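Structure, as structure tokens:
Missing here: one protein chain of the complex. Every other protein chain is in place.
Up next, chain A:
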Amino acid sequence: MSDKSWLAEIPQLDRQELRDFKKLLDGSFREFSREYGDSIQSFFDPLLSTLIWFEKLLLSTPWWLVIAVLAAFSYAASRSVKLTIAVIASFLVIGYFGMWEDTMRTMSMIVVSTLLAILIGIPTGVAMVRSNRIQSLVTPILDVMQTMPAFVYLIPVVMLLGIGKVPGVIAVIIYAIPPVIRLTNLGIRLVDKEVLEAATAYGASPLQRLFGVQIPLAMPNIMAGINQTIMMALAMVVIASMIGVKGLGQPVLQAISNQYFTQGLLNGLAIVALAIIFDRISQSYAKRTLQNFGES
């Protein structure tokens, strides 16, 4: 680099150095994945078998039983006949247009991803409440997870785990987990100080405070987080299909490359239908937990 040009042009690595730098990183990551890829893969084996088991379960159950269970579930959560009828109708239409199997596959992946996200997210949120240090550590990571383009973290995931269900689920979780963590943290921090103080004053242990006061009172916020997580997981369906996740995403991908307008539209609408159903069920459940809270 000549000494004059740094004012006119931003100082930068020359091409050779940059190439070396990239080579170094790529090389070491490749080394890492060769070394540990297998053990990491076997670490995720239980997840894979759960995914396969759940998908098989949904696919092998007769369609009317699946619809009946879904209807019962949505009624239990929302106590709304209207919503229940809408759920039944939309699944009938989905089946009628030949998207039943893909929908079941997508649903199984969404359910497993969401459950995992909740399982990891709520404890993480609780840990953030416990310590401001953890909060200041986790918050920037969440920011990265939410803004980093999904394709970027798909690359190392695929390098490590190949293509298939497990990397798909991991990608979905990375993308969808931040809301449940953030809103668990926020919800618990917003719990009325005096109520918590009352629990302490009556000698509640930390666990009694957490499960008896903090989580129940933060429930409306936590439910909002779960709702967002479900929505974001559904939004990842098409991207996940690029790394070999079967379901409603694949026909959409096919439709993009072949310009099949109707196929794209129908499968897209099926994703929307799933999203709306999940959204309404989780929201009306949250609303019911909110009822006793009065103005809050």
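Keep this in mind: a contact is a pair of C-beta atoms (placed from the backbone, for glycine too) under 8 Å apart; a residue touches a chain by one contact, two chains touch by 3 or more; residues count from 1.
Operating definition for what follows: contacts and distances are computed from a predicted model.
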Record lookup, UniProt, unshown chain, options "SAM-dependent methyltransferase", "Quaternary amine transport ATP-binding protein", "Diol dehydratase reactivase subunit alpha" or "Serine/threonine-protein kinase RsbT" -> protein name "Quaternary amine transport ATP-binding protein"
Residue among A:L217, A:A233, A:A255 or A:A270 touching the omitted chain:
A:L217
Where A:S28, A:S205 or A:N258 are the choices, the one touching the absent chain is A:S205
Chain A, residues in touch with the chain not shown (by the definition above)
192, 194-195, 197-205, 208, 212-213, 216-217, 219, 289, 292-296
